[in-house]
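Note that this is a trimmed complex: some chains were dropped, and none of the rest were shifted.
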């Protein structure tokens, strides 16, 4: 396993083509806007090396038998699934943001099942290729980007009906040594902090869309791949001199558009090729795993709850019964979310490939709650924080020789608490509810791993309505069952 | 293990003193108002004897090694805890009501821990007595009532300050062969369907309240014990000729006041005697187990969801997108509840006594949701059912030679569905949302195993706020941590 320093150094060796604010980023690793997101990924290495968290952060490879970072592990038991959820909460609480590495883990696990199932039906050998690739990832402790979401264009049309056929990523040429692909993947979390990018299709497909049914993995700096950074609320605060106004002074997240401009993929990196009948399964399995991964928001919720409580203590309001009740409500909602990610793991089962799979109904239910409760937790945090969170002067005002004294004097809270501490904790709440971290804690909670309606469709399919109707009909006598009590 | 028929016969042998509507009930077992509740308990025997449900409904006694009904089992593993939750949902779905037997199971499990811990501290031998009693319960496959809630009088006063000292159950005399107790237990679910009543204190206590710190078990027909049946919404429909208007034509629940009018308890049935320092622990452990037990409402929710879907199909509205969306929402809420009871079990742990104990934070979180979601599920069910649910004529109108034809003609729904079926399913929804079953599905969900505020206090205590504050302080730089990434 790599150390966090080794991880950072390994990124320096990559030659990524990254654009931000219309310009090529020369030094990705040290870019002030990108670096906090890299720091967050680095924590997946740092905590794995910490004996206190080893049990959760590492696992034993079922291929090599070696100790590996859990983010590269294929789940081999219910215990693995439960620990994955706990790892998400732990990492969320340590970084207060999106740490970006779960998406690759989920892609690997989904492919471990789908490649196996394609082979079983079609006699292909994707699983063999995949396992070889997996070993490479595990041995080198790599960060993989799991790239699923296509731009999609007009949402009411399938891939082949789009005016521009590239709005879903597709195979444009088949060659003896591999394939050429073209298209893009949007909303790619942590893309430029990754060594590898694993591409998957984004919807179930029919015969007509077979050229879009493709999955593969490539080094992130493969020729023809370009990254365009997405901008986030308050992103440029990272360019400012002081750190306080950032809220989270260490960590952040990022998302990027990845463009594949006629990129070559060798066959040994191809895991699905025109098997459109498995596109839906791969999407569904990845989605279920990734919906479980929103365990991380419970950890971010921990930070926000802790920040709200701290803010209340700093201004002397923490004994008010309504404040205490709001903190309880925040915890209640956050732990309800925790129940979801634990339950879908604890109810997991073994698939034919030997990989353990979460309960898909409960994983969808969990994610659906993730699209709701963080917003309410954030609302309650803003309630407790007070209006100062959005009217507070900048750190530069505090440091100003002319007016710093006024800022210091008039924003004092409870006696004994340095005014700067109050500023810091309020900026953290701003960061989590409106700033860069709100992108992850709120909007990504809404749309990541599928928008709310996607989960509702799955819940509808998996709810077992026939059994429920029969239970009801029996109790009211529509179905007669004389022997009920025997 | 007893069969359901043997269970019913065993109840006939009891000589219970039961009052209802101001009169002594002569034949408890065949009383038309009580019988449906007895039928529900009988299902705990019937399903245990059904090979299909054996894995969930039975367990292996850790005392005798024999196969026993899980309702008499002491949890010896996380798997036991998870199966308990599944048993609750299963039973709820099969009966559509409160099946009453979980409260005794929870009392037994809590006592298995608390008696052990009292002995460890005070050198008593309660645990030995308890295990002997447990074996008796297991061998005879008995139904136990777990009696905790005292009448409490003025809620703002402790037991010894009440105007009437009997408003909490207490020891009024200590004798060489046992003790004499006086008082009452309110809201006793399934009391008159029980062979045994296990009494526990209802709050943590101080030295001044030591006479109230008492726990014991007695046969339900012990001299001096009187039961007064609580009445329920729509209870007397069970006295009517037809069965349709009951909604649930087979099952029901009941709750009673149990009065202990100077009742003698022999020492070998006493499990706590003035150890006020353990009163709080017993309450808390029983409460956590019992909060988990509200897994049953998920099963009742299954029935209500099935009924709502059926009602929609019967009037041709099931294809409307808003109806489909409401059914999804009902399922989503119901499965969120399921996540709670699974997670608190899956996160359980072993206590010194060897008994497995649920995660108390998550058990409280689960119960808190139970005080909310069934109400919303019921509201959505009424939305889908339509107003006819509360304006429909009686079964007697349908059977009437004079106007039956009009009822039949004008309340027809979709072609091909017998009007009587529509009447039945709507009456079931009425039963679950306003009638006898609403007592269990709604109000008992609110107050059973502790009212909402009781859970909030526990959540507040167990939420681990110090760690959360530290996480927040580190991220915003109040706590400096230079080595974060190492």
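Lettered A and B in written order, each chain numbered from 1.
To be clear about the criterion, a contact is a pair of C-beta atoms (placed from the backbone, for glycine too) under 8 Å apart; a residue touches a chain by one contact, two chains touch by 3 or more.
What you see is a predicted model; the values in this text were computed from it and never measured.
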Homomeric complex, total chain copies (2 given): 4
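As a working rule, only the chains that are shown with their structure count from here on.
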Euclidean distance of C-alpha centroids - chain A vs chain B, Å: 39
Parts of chain B lying in touch with chain A, wherever the complex brings them together: 4-5, 39, 42-43, 46, 82, 93-96, 243-244, 247-251, 302-307, 309-310, 324-325, 327-328, 331-332, 335-336, 338-340, 342-344, 346-347, 361-362, 365-366, 368-369, 421, 424-425, 427-428, 456, 459-460, 463, 465, 467-473, 475-478, 484-486
